[in-house]
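A protein chain is absent from this complex, but the other protein chains hold their places.
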Amino acid sequence: MTVNIQFCEPILNTQSADRQFLSPHIVYAALLLALVAVVLISICVGYRIYSIDQVWRAVVAFDGSETSVVIANLRLPRAIIAPLMGAGLGIAGVLVQTLSRNRIASPDTLGINAGASLGVVIASFWFGVSSLTGLSIAAATGALAASVLVFAIASSAGGLSPLRIVLIGVTFAGLGHSLVEVVLSTNEAQLSQLLFWLSGAFVDRPIALAQTGGPIIVLGAVIAIFLALPLDALQADDSTAIGLGVPLVLVRGLSFLAVSLLTGAAVSMAGPVGFIGLVVPHIARWLVGLSHRRLIPAAALIGAIYATLADVVARFVVYPAEAPVGAITAVVGGIALLVLLKRRAA
Amino acid sequence: MTEMLPTAAKHRSAMSLGAIVAVFGVLSLSTVAFGSTWIPFDQIVGVILGAGEKTQRIIVLQLRLPRVVMAILAGGGMAVAGFLLQKITRNSLASPGVLGVIDGAALGVVIFLALLSNESNALVTSIAYQPVAATIGAFLAITLVFMLSGRQASSAIRLLLFGIAVAAVAKALTVIFMLIGPIYRATQAQRWLAGAVNEVNWGEIQVTAIAILPIMVLALLAARRLPPADLDETSARSVGLNLPVFRILIFALAAALTALSVAFVGAVGFIGLMAPHLARLLVGRNVYAGIIASFLLGAIFLVGADMIVRVLFAPLEVPAGTVTAIIGAPYFLFLLMGKQRNDG
Partner (left out) sequence: MTDNSSPRIDVRALSLSYGKVEVLQSLSLPIERGKITVLAGPNGCGKSTLLRAIRRLHKPTAGGIFLEEVDISRLGDKALARQIGLLAQSPSAPEDMTVEELVRLGRYPHQSMLQPWSPDDASALESAMAGTGVSALRHRRLGSLSGGQLQRVWIAMVLAQQTNVVCLDEPVNHLDMAHQLDCLDLVRQLKNAFGRTVVLVLHDLNLAARYADHLVFLRDGAIAAAGTPEALMTEENIARVFDVEARVITDPVHNRPLCIPINTIRP
């Protein structure tokens, strides 16, 4: 039925032209280019700087020289893990912010990251799990438990109020960290190693991590894309969403699953890196708008760029030592959060 | 809320306070008494008064009493800081932990240690300045939180969010400073940050006590003007309470108390949240009783947590801050679940 009846006075737009978004394809192309550039920088630049053909040779014609070894075993893994992990956390951030209808929520401020760390720490220290798949599963399980608990507690006694979610999340994060410490203090020998890991780092990561973590992140991303349309509707209040035919419980449950897979995989690869899931969705929204079919891919690309960049910066901020990436993202993210709060954009 | 006759309420309040003092006394003595050798209470008192045989004196005075006294001071200080913050923000979910004060203090200490240690990891100035560094850090953090939140400070959630942001930045900078400074003795630093009472000496206690006690007195004096928790912003203003200068004073006191508690003991969380709540439950709304009860309850918590660490986890040194978190976090969540009123 395409009846174009105008049965009331049309409202005229008296305000100046609103911002319209660039075509998403342009945005994706630009982001993709930026990602490639940043990954190349990540491979080439660090304690030592390598040239592109050195990198090429190391990849294509590995010759056992120190350069090749460094590039293949140290730089390359990080350059793959960082963007994967950033993409995962970026998408998870979008999901969490939509689910909680709160632009300040993110997997780490909701304690989901802490849950994942706890899963890893318990699995490796108390159950002696050492296989990468096992640790990834442990991380995802911890993330799932945390996200379910947070939302369950937040929804009890009425409504997912932003205040309640934030406080619960912060408490969970604090609790998770404390529990991690309890477990760690039963095994002091590895404490200093884990201290670094606990802040989130890409250094010294075997490429095998990407082989287990990567597919899980892809799975999480696929689930997220499937949920894109109902997630759009979920931005409105619950009654409206139900009125539109959104199966709330199913969509929320699947979203939790996706968030857990994404966060779990990310944490198992690089430890709990914070604030990526907070800042990236905002940038993505600024670039492509609120439709999740665009938000999710955009957040993946932006997250990948952001994490890789942070990794590069981490190599220089306390040169010649390396800072944990989590510290960099926390400083940037914390400042970004302050800016967002100031502008009441959240 | 049941209405009680004023005298009945006062009686109940006094009795509760008495009970708290009793628990405090017994617990403190027990913590000193407990160990590889059990020292009876009367002998402990004897040692404090100057008598007692030599090995006993060493055990009590050098090993056990210091950590108990420090726990009392730090736990009590944090609790009163939390009490002040909850009163002044009229939000029972405020605490030094959520406003970034603890992380600011921690950052202050870490910078102090990083900048003022020489190559052999020894401090070039007196340890007495550590709480100063902590206090400066705490002040800067809380000032930052309030300056940044500006007009939004009256909303609980905005304030807390600013606190979280500032805390996050402070935490990250702490890690970075731990790396660049010569204090990258990860184990020690990490444990300190988690809140541990086990390695204090009398020098540190003296510094802390000398600083905390006057502030406590100030807090008690200022307490008279603290706004009742149930008045909203506008009503409180119209009754003449909550002047801006007074507010700043209270925040400063809370920051100082937190900083002093954290300076030697590390970041002990949740005490500043739980103790004031329990105090209100037990002794009612009288402000003076509330402060005293909070102090005692905070002391009980930290001493108790330290005791739990010694009893359950020996010979491992699990930080007491971990225990307070493990107890405090679920309690906090339980509180949130029951909280019907929304002050967001």
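Order of writing sets the labels: A and B. Residues in every chain begin at 1.
The working rule: a contact is a pair of C-beta atoms (placed from the backbone, for glycine too) under 8 Å apart; a residue touches a chain by one contact, two chains touch by 3 or more.
Note that the structure is predicted; figures quoted are calculated from it, not measured.
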| item | value |
| --- | --- |
| Chain not shown, its touching partners among those shown | A |
| Chain not shown: contacting residue from A:I26, A:A152, A:I242 or A:A321 | A:I242 |
| Chain A, residues in touch with the chain not shown (by the definition above) | 1-13, 15, 17-20, 101, 226, 229-230, 232-233, 235-237, 239-240, 242-247, 285, 289-291, 293 |
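One rule holds for everything that comes next: only the chains that are shown with their structure count from here on.
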| item | value |
| --- | --- |
| Of chain A, residues touching chain B in the complex | 104, 109, 153, 156-158, 161-164, 166-168, 170-172, 174-175, 177-179, 181-182, 185-186, 188, 191-192, 195-196, 199, 274-275, 317-318, 321, 323-324, 326-331, 333-335, 337-338, 341-342, 344, 346 |
| Of chain B, residues touching chain A in the complex | 93, 97-98, 148-150, 152, 156-158, 160-162, 164-166, 168-169, 171-173, 175-176, 179-180, 186-187, 190-191, 194, 269-270, 313, 316-319, 321-322, 325-326, 329-330, 332-333, 336-340, 342-344 |
